[in-house]
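Of the protein chains in this complex, all but one are displayed in their positions.
Then we have chain A:
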Amino acid sequence: MQFMLLFSRQGKLRLQKWYVPLSDKERKKISRDLVQTILARKPKMCSFLEWRDLKIVYKRYASLYFCCAVEDQDNELITLEIIHRYVELLDKYFGSVCELDIIFNFEKAYFILDEFLLGGEAQETSKKNVLKAIEQADLLQEVYELVL
């Protein structure tokens, strides 16, 4: 996977994760172009599209679009389920997640993603294990706070 973007129906970027080195300018251009392309698509259209030399896999959950760019030989359907699994993880962690959770706790959204995907590949696909890792981190935090 080359990158993952989360954006709202209004085109506001909520999360961006880049697995290839790109300049800030290129990133902005890519996000802008891609957000526009996807928002212009009608519901019920195919979740996949060719975009430049990449394959785009996207899905809308409530007010948020989740969008991944993968390479030519990558598997579209499994990427679609990567998106779903990430949504499940967010949902489980925040307790029926909504866009606001991701806005106000953006750092958590990044931490969860890092536990799940690393370098653009699935690191741990077990929901239980990912959440356990995050919980442990949260626990660590509380312990420190108690000590303080």
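Details
Note that in this section contacts are C-beta pairs under 8 Å (C-beta built on N, C-alpha and C of every residue); 3 or more make two chains touch, one makes a residue touch a chain; residues count from 1.
Convention: contacts and distances are computed from a predicted model.
Taken from the listed names "Aspartate aminotransferase", "Cytochrome c oxidase subunit", "Large ribosomal subunit protein mL46" or "AP-2 complex subunit alpha", the protein name that UniProt assigns to the chain not shown is "AP-2 complex subunit alpha". Against the chain not displayed here, chain A makes contact via residues 10-13, 15-16, 19, 21, 24, 28, 32, 36, 39-40, 42, 44-50, 53, 72-73, 75-78, 80-82, 84-85, 92-95, 101, 103-108, 110-111, 114, 118-129, 133, 135-138, 140-142, 144.
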